[in-house]
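Missing here is one protein chain; the remaining ones are kept as they sit in the complex.
Letters A, B and C mark the chains as written, and numbering starts fresh at 1 in each.
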Amino acid sequence: MSRLGQMRHLGLFVAIGLLVIVGLITKPDNFATTSNVVSMLSLAATIGVITVGATFVIIGGGIDLSVGAIMALASVWATTLATQEFGPFVMAVCAILVGTGAGLVNGLLVAYGRLVPFIATLAMLVAARGLAQRMSDRKTQLIQTGNSAIVELSTTRLLGIPLLVYVFALVVVLGWILLNRTTFGRRTYAVGGNPEAARLAGIDVRRHTMLLYALSGLCCGIAAILIMARTTTGSSTHGDLYELDAIAAVIIGGTLLTGGRGTIIGSILGLLIFTLITNLFILNGLNTSDQLIAKGLIIVVAVLLQRRNLKEIR
Amino acid sequence: MSRLGQMRHLGLFVAIGLLVIVGLITKPDNFATTSNVVSMLSLAATIGVITVGATFVIIGGGIDLSVGAIMALASVWATTLATQEFGPFVMAVCAILVGTGAGLVNGLLVAYGRLVPFIATLAMLVAARGLAQRMSDRKTQLIQTGNSAIVELSTTRLLGIPLLVYVFALVVVLGWILLNRTTFGRRTYAVGGNPEAARLAGIDVRRHTMLLYALSGLCCGIAAILIMARTTTGSSTHGDLYELDAIAAVIIGGTLLTGGRGTIIGSILGLLIFTLITNLFILNGLNTSDQLIAKGLIIVVAVLLQRRNLKEIR
Amino acid sequence: TSNEPAAAPSSAAAPAPAASGNDQPGTKVVIGFSAPAADHGWIAAIAKNAEATAKQYTDVEFRPVDPTNDINQQISAVESLIAAKVAALVILPNDGQQLNQVALQATDAGIPVINLDRVFPDKLAYRTWIGGDNYGMGVAAGHYIGAKLKEKGVSNPVILEIQGIATLPLTQDRSKGFADALKTYGFSVTAKQDAKFTVETGNQVAAGLLQAHKKIDALWNHDDDQGVGVLAAIKEANRSEFVMVGGAGSLNAMKEIQSGSSVLEATVTYSPTMASSAIKLARLIAQGKGMSDLVENQVPQSITLASETITKENVEKYLPLGFES
């Protein structure tokens, strides 16, 4: 599989390569600079962490529409005055707990309440945004100076790279290990590929499904910390439409929405394509309308490139 | 199947019944008035027409994220000054052609380009919005007085009911007939339920898939006319996030995202639940945050009610 | 922001009622209110100000409806208020043109419509318009930046613009005013990008622009809400070589200006207090009264607020009017 795996991502690498070439040609001075690359990675970090969780859920045969909303809720909860009093560490823990908790609720609804994932997580999306608005009174909550340790994730650099990029990398690596080297990962493929077979093979499909959503929630919690670091705020507007971006990245990366197949690497490459596109547009000063048109075309081309590669494997 | 069909919708009727009771109790004077009911139906009409198309696509095993964007593009194209010169009839035809054309592109990408529907229609969403913005120069385009025949769809009433509600009803009836009484409908279930089996049975699965997206685009075109009538404008902002609402209505209505099963009636009932919820919120003047929280809970309850009913059937 | 421990008293945003005869209780009136979804500090402040002002009057029954960003739903919401036969309607439409027809419907039904901010194209559709001056905002920002750069003697300056939602007419007005004012100094906008009025989008767009332009002379950000994100991106990139001007006048932006250590040197106002005024106007119109400070017996047909420029020098005066973003 690993050989096939590399083959499978060839198309994505080609797409990324093409975008990089476009960048080098159009903006030779700005594109390949360290600061631009770092800026892209920092931008990708938040949604990247979420994408890792989304990959698990989708391979497991589900879908999570609530990722952006959960991230918003976690960011708001972690930045209320009450939470901020306890300092940055508690704030981070709070974000993670809120994220995981909301994910767990998704998991319970899907696995034990047997709601269709689309609906259960749509309900969570709506409700979590509402709760976030209520909690924040629709205001943007600034992180106070005493708690700037959180903001330092974004401002402090190690070898020229902001800490939050390391967090992102760590989540990717851990996610990869979990998916490829553990029984949990193996079961995720089984549960998504053929739940009935998984059940008859003695896997507790419901429990596993629940855990997948909790894992996705956990990732949203971590992402909340990153977005807090980047924007110095918690807000109910954070993460708007992240669900679409995350799912799109996962699917462009070759994971099937029907479950049972997919890779973390693919998802991250898919995400980088999006990040590159946005970066190129801003560097070249395209206006939004043209950006949108071009983005649509590039998505199609990227996937066509990749599909050609997948064909023989299917 | 028709017997099961009725059973299957019991939960939806119960949910609607409960919401109606809540309406009658909280706002006895305003809720059950003709004008309120008509207002609800007018509200539901636009997205209702789209939901009919979405039901076909989803039963056929696909998904269409571009519905709102296609509607916006069709509305913009039909209200450019150039188009408006030709009068209301040509404007309506234009909206329908643009919608169908965009749907056809989706269909070609999915069926013959073999792109995952999620990605193909996401690309269309992005590109169509971009094109609509470009075309309209991001401005709202008013329907000129000479072409007010279109607006009259919304303002003229027959038996106290605006014409656009009749259009909605007609689309639902035609959709129902197409799905339940024709070979096209029959094959839609087959293509969604087991594409391999459909192919082996001699059905041209690709062509059929393409037609499904074209049909969805056609519905978007019709919806564009309705939204033009209601708002007296064409705009690139029309139909924002309609895709989520339409898909949610279809799924609450009992259609599986995996395809092969589902009903038009269910989708329309699902949509009415959303419309009722919104209406109740308006009448009772809830604030947005509470609305969102309540909406999330109601969705879960509605689906749980329905699931209980589905259980035995699955 | 809400996190300032010593937050300004909530009444700050809704100025105390003028001590005039008009505030004496009159006939009881129901005022309907419809606005876009309050997912944004400025709009939230609008909703809050409207409600707070209405509560000050014992003769006003305030009836807000489902705020939504979907035109179709806002139309239904307004229809429901017409059906409920309210005495006056205060409408901040998602889009003036798209809601024009339903406003006309209300007017036809004999309900005076007070058009707040985003304007209906058809004057028959409303009784009174009150709103900010989007073009003027751009002009104010343009003048501040133009003068500043002239003073520094910069030629060919790099001037950037971060817009709000690009499809809103108000955005286009602001940009036009900005460009026009800059032109008087012989300057023009180097690049502009639109954000979505949220902290996050402001942050993303700013991060990108900072990469695209290694040296910047001035930056106008249309909206102080998204400005929080813009400022975060600027701090992260460690840049300070330019002047930044904000828009709307949030409390947060004012504090930033007050500190004097920020790139944010000024902001041009677009005050959500207009919602308070709109409610007051609605009450007066519904009760058939005029504005007591004016000579006329009736409320005027249109009121445009001036866009003021807040700098370190005058910020003290504006602080009580700043809204929490």
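Note that contacts are C-beta pairs under 8 Å (C-beta built on N, C-alpha and C of every residue); 3 or more make two chains touch, one makes a residue touch a chain.
The working rule: contacts and distances are computed from a predicted model.
Suppose you had to identify the omitted chain by its UniProt name; would it be "Acyl-CoA dehydrogenase family protein", "Phosphoribosylformylglycinamidine synthase subunit PurQ", "SufE protein" or "Sugar ABC transporter ATP-binding protein"?
"Sugar ABC transporter ATP-binding protein"
Among the chains included here, which ones are touched by the excluded chain in the whole complex?
Those shown chains that the absent chain touches are A, B.
From the list B:189, B:242 or B:274, pick the residue that touches the absent chain.
B:189
Since one chain isn't shown, list which residues of chain B touch it in the complete complex.
Contacting residues on chain B, toward the hidden partner: 1, 4, 181-187, 189-190, 192-194, 196-204, 260-261.
In the complete complex, the non-displayed chain touches which residues of chain A?
1, 181-184, 186-187, 189-190, 193-194, 196-204, 260-261, 312-313
Note that in this section only the chains that are shown with their structure count from here on.
How many angstrom lie between the CA centroids of chain A and chain C, rounded to a whole number?
So the centre of chain A lies 34 Å away from the centre of chain C.
What is the distance, in whole Å, between the centres of chain A and chain B, each centre taken as the mean of its C-alpha atoms?
Their C-alpha centroids are separated by 29 Å.
Please work out the Cα centroid separation of chain B and chain C, and write it as a whole number of Å.
The computed centroid separation for chain B versus chain C comes out at 34 Å.
At least two partner chains per residue is the criterion; list those residues in chain B.
133, 138, 288, 291
Hunt down the residues of chain C that sit against at least two other chains at once, touch-wise.
Residue numbers touching two or more other chains: 38-39, 166.
Note which residues of chain C are touching chain A in the complex, please.
Interface residues on chain C, with respect to chain A: 1-3, 5, 38-41, 44, 166, 191-194, 196, 198-201, 203-205, 207-212, 214, 225, 228-229, 231-233, 235-237, 252, 324-325.
Which positions of chain B touch chain A when the two form their complex?
Contacts found on chain B: 65, 109, 113-116, 118-120, 122-131, 133-134, 138, 244, 247-248, 251-252, 256-258, 288-297, 299-300, 303-304, 307, 311.
Quick one: which bits of chain C touch chain B in the complex? Just the residue numbers, please.
37-39, 63-73, 75-77, 79-80, 83-84, 94-101, 121, 166-167, 169, 172
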